[in-house]
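Structure first, then comments.
Of the protein chains in this complex, all but one are displayed in their positions.
Right, subunit A next:
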Amino acid sequence: MGGLQKKKYESGSATNYISRNKARKKLSLSLADFRRLCILKGIYPHEPKHKKKVNKGSTAPRTFYLLKDIRFLLHEPIVGKFREYKIFVRKLRKAYGKAEWSGVQRMKENKPAYKLDHIIKERYPTFIDAVRDVDDALSMCFLFSTFARTGKCHVQTIQLCRRLGVEWMNYIITSRSLRKVFLSIKGIYYQAEVLGQTITWIIPYQFAHDHPTDVDYRVMATFTELYTTLLGFVNFRLYQTLNLVYPPKVKHTKCASIKYMDLHISYQKLAALSASLARTVPSVEDEEAELDHFPAEGEDLEKMETREKMELEQNKQKKLFEGLKFFLNREVPRESLAFVIRCFGGEVSWDKSLCIGSTYDETDETITHHIVDRPTIDKQYINRYYIQPQWVYDCVNGKILLPVEEYFLGVTLPPHLSPFVEESEGDYVPPEKLKLLALQKGEKPQAEEDEEEEEEEEDDEDDEEEDDQSEDEDEAEDEASLAEMEEKRAQGKSLSVKVTPGKVKPENRMRTEQEEKAEEKRLAIMMMKKREKYLYDKIMFGKKRHVREANKLAAKRKAHDDANKPDKKKKKKKC
């Protein structure tokens, strides 16, 4: 029975994990650099199954990384670059101290720089992987592009972020891949479908930021560094797929003008989102690949049909605003609206003094919709609708052109619903959504009739309740009489015996059947195993909570409607 005695923590999970501090020492990096490396390489901590074992018996809270991950970081060439940069900074400081200006100049010229291309390629080996992960990159870039050009981060970063954002938006416009827009209190959410991947990003409203003090901007800057690289490559590839020139250029009819056009102005025009992009190959527009029809059977056929239907719907949505001419008043969010309208084929323009790139004037007679966000407007043209900006977003989410009456100036807007919510069975569906669904099916809005029907339904419900109550009362009476009789019997008094014709109790077969079933279920639940019972209880609890929440919302809505009904009626009478 020989052999060496096994020591604790020398094999197994204790050797598979490494604490953050140890990892940092192994890589001989400062904490900030280690953090940066982890962000760039996408290394995240791991939670060991048995924390105490890994922690060598201690229960102190520690972050653990996989040893394999840290070994992987050891080979990273960028670690060398970090060190170089550290040395560069030290040398530069020394040169400044000695006032060796030529030395400073020379060092600045030879400033060590690193590229993240290989990391992007390594983290996203295929293009689709990169597109799938572009959500956060977009949100971050759009946020950084709204920063003021002072403090917080380098001006170059802000400019790069802005450029990439503009490129992305131009791509979305050209490929017409925007699907959903949502005006939230945080910012504007956009959802696009790029190469089959659903990508959602958020852009804050155009305001100066109140920079918080408890945010580490270094971390954000490192992420942005990675994200700008990623987004640049993704943009390049996306432009390539559409045969567009990269970096993007505005399409011009006259070749001569390009030469003389200032680069800066051309970029601004691009950012105005009103012009279409130049293509490498002058392509024939609207060459959509039609789906080939394969003979299919059974389920496949159904799937095919639904897919075709979806395709048709999508094509319809893409051309939602085609033929419409919009004009934006100066108080509406120009960029967002221009982006959305152009994504669905509409034409858009604004006041010349507002921004570069306006294509027609306010006086243009062919304008169909004028978007205004103020209660009234002085000069109104007859042949156009004056509407509030929400109409555009609601149309996009509803995939149809909604009636404009509810969005006129000064009118109380209907609620703006989130297009991301997909109600499953049992969820609460706001009535506005139901209305929208009806509109999508092509039914005409019959608001008043609906209301009346609803009222009737309510009455019915009340009646039912009353019935229940009366039944209960009957039972109670029966019980009372029985109890009386029993009491009398106990006291030994002779009852005044009287035979009354018995009533046949109407037996509700359905009800009894249901009750039986319910009891069966109850009994079966009693026989469940402990573990399964626990799981079952948990699921049922979740379901019940779900139902409770839905009911609460419905009740709230009802209360609100009831409170507002008299107002509405009054209004109607006035009308």
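We take it that a contact is a pair of C-beta atoms (placed from the backbone, for glycine too) under 8 Å apart; a residue touches a chain by one contact, two chains touch by 3 or more; residues count from 1.
Following the convention adopted for this analysis, contacts and distances are computed from a predicted model.
One chain of the complex is hidden; its UniProt record names it "Ribosome biogenesis protein BOP1", one of "Oncostatin-M", "Ubiquitin-like-conjugating enzyme ATG10", "Ribosome biogenesis protein BOP1" or "AP complex subunit sigma".
When the missing chain is restored to the complex, the residue among A:A60, A:L74 or A:M526 that touches it is A:M526. From the set A:T126, A:T366, A:N383 or A:T500, the residue in touch with the chain omitted from the display is A:T126, counting the whole complex. The hidden chain makes contact, of the residues A:L67, A:V245 or A:V332, with A:V332.
With the whole complex as reference, residues 35, 38-39, 42-47, 63, 68-69, 72, 109-110, 117, 120-122, 125-127, 130, 132-133, 135-136, 139-140, 143, 182-187, 189, 200, 204-205, 207-212, 214-216, 219-220, 223, 232-233, 235-237, 240, 246, 331-333, 373-374, 388-390, 412-413, 415-418, 420-421, 430-432, 490, 516, 519-530, 532, 535-536, 539-540, 543, 553-554, 556-557, 560 of subunit A touch the missing chain.
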